[in-house]
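Of the protein chains in this complex, one is absent; all others appear in place.
On to subunit A.
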Amino acid sequence: MNSVEELCTLIGSRITWGRGEDASSLDADTPLLERGLLDSLAIMEIVTALDKEAGIALPDTEIVAANFRTPRALWSAIGKLSGETLPDGMRI
């Protein structure tokens, strides 16, 4: 995973969108929680997808509201993870 845009795509694919809205309306600063886009199930699906699709293991201590307010906040939290939690060669 190389950019916050890729992260937006991953998050957008885990949201159940209503009619007339879709993942393309999501950008790095979309207030995910205030807009009620994420429920606890979607959050766990995003965590699982980060692990499976990007090899990013988000520890439980990082699964907090402050990190899920916007895609950018999550991107920043991922960037702060210590190198050892990322597979070799992974760029953030």
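For this structure, a couple of remarks:
Note that a contact is a pair of C-beta atoms (placed from the backbone, for glycine too) under 8 Å apart; a residue touches a chain by one contact, two chains touch by 3 or more; residues count from 1.
Here is the rule we go by: contacts and distances are computed from a predicted model.
With the options "ABC transporter substrate-binding protein", "Glycine dehydrogenase", "Multicomponent Na+:H+ antiporter subunit D" or "D-alanine--poly(Phosphoribitol) ligase" in hand, the undepicted chain maps to the protein name "D-alanine--poly(Phosphoribitol) ligase" (source: UniProt). Of the listed residues A:8, A:38 or A:74, the one in contact with the hidden chain in the full complex is A:38. Listed for subunit A, the residues touching the missing chain in the whole complex are 16-19, 33-34, 36, 38-40, 43, 60-61, 63-65, 68-69.
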